[in-house]
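What follows is a single structure, written as structure tokens, with notes after it.
Just one protein chain is left out here, and the rest sit where they should.
Here is chain A:
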């Protein structure tokens, strides 16, 4: 550690900011980074801004064009990883437009600020938020927890769609909460696997109507952007990296209950093993008073014959 200096934050605010970003057992939700490449089309811009509006609570939008980001190439990921580190975003949506791949979206995740996996998807038949007309009272509030519905056997059978399903879940679900306010659920995302490479995606507001029981009758009204996602390429994570990333703290604490057995007659029986008592090697507590007296008495005994033995101190305790 010769060439390294230890830096600690000088204010509580800085300390709190660093602790927020530190690796934890129970993590914060993924933040989304929305950015674009060299060329974008008007539809792509609309798509990116609408995704940003849907996820405003936990999303960061970069508006400049980034020429050197090419997620699927080996050298083109450094910028992405740097941005992920700086903004603490572990999920990114990278939009680009080219003749070969029009209206291209690359959705990717990072693990420890390195690219974990990627899915490249083309957007077709995009209908923006503004083009839908509906009763304004139904408009979903920002940041409410959505219902997510996946329909189609393709999501199970086709590998790309399976991967896309996972990505969409991560993208759309928002914060993982324990307590949910039942009257506050007001929107749902519906993703349908229309064919082996096409997913129809739409966003609907939820209308809860009175029914006979506690469970209300749900009604979906199309509200938000709707688009067709065509899977182009994807990259799965390495097996080793995947194992490391999927590890959770719970997995480690799966200990068997040892030395416990169930007896039919006696019930639950436990075995207790008492370790060897090292009588000589234990560190004795420093009860000096007792030791002093023993020493004193021993001295008196020994030096009873000797001349001029010290007078013992008279302790009043």
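In the analysis below, contacts are C-beta pairs under 8 Å (C-beta built on N, C-alpha and C of every residue); 3 or more make two chains touch, one makes a residue touch a chain; residues count from 1.
Note that contacts and distances are computed from a predicted model.
Not shown: a single chain whose UniProt protein name, out of "Acyl carrier protein", "Sorting nexin-2", "AP-4 complex subunit epsilon" or "Ribosome biogenesis regulatory protein", is "Ribosome biogenesis regulatory protein".
Among the residues A:38, A:68, A:98 or A:248, only A:248 touches the chain that is left out of the figure. Only one residue in the set A:40, A:104 or A:226 touches the chain that does not appear here, and it is A:226. Across the entire complex, the residue among A:73, A:130, A:178 or A:263 in touch with the chain not shown is A:178. For chain A, the residues in touch with the chain missing from this view are 1-9, 15, 18-19, 22-25, 27, 30, 90, 109-112, 116, 125, 145-153, 155-156, 165-166, 169-170, 173, 176-183, 185, 188, 190, 192-195, 200, 202, 204, 206, 208, 212-220, 222, 226, 237, 242, 244-249, 283.
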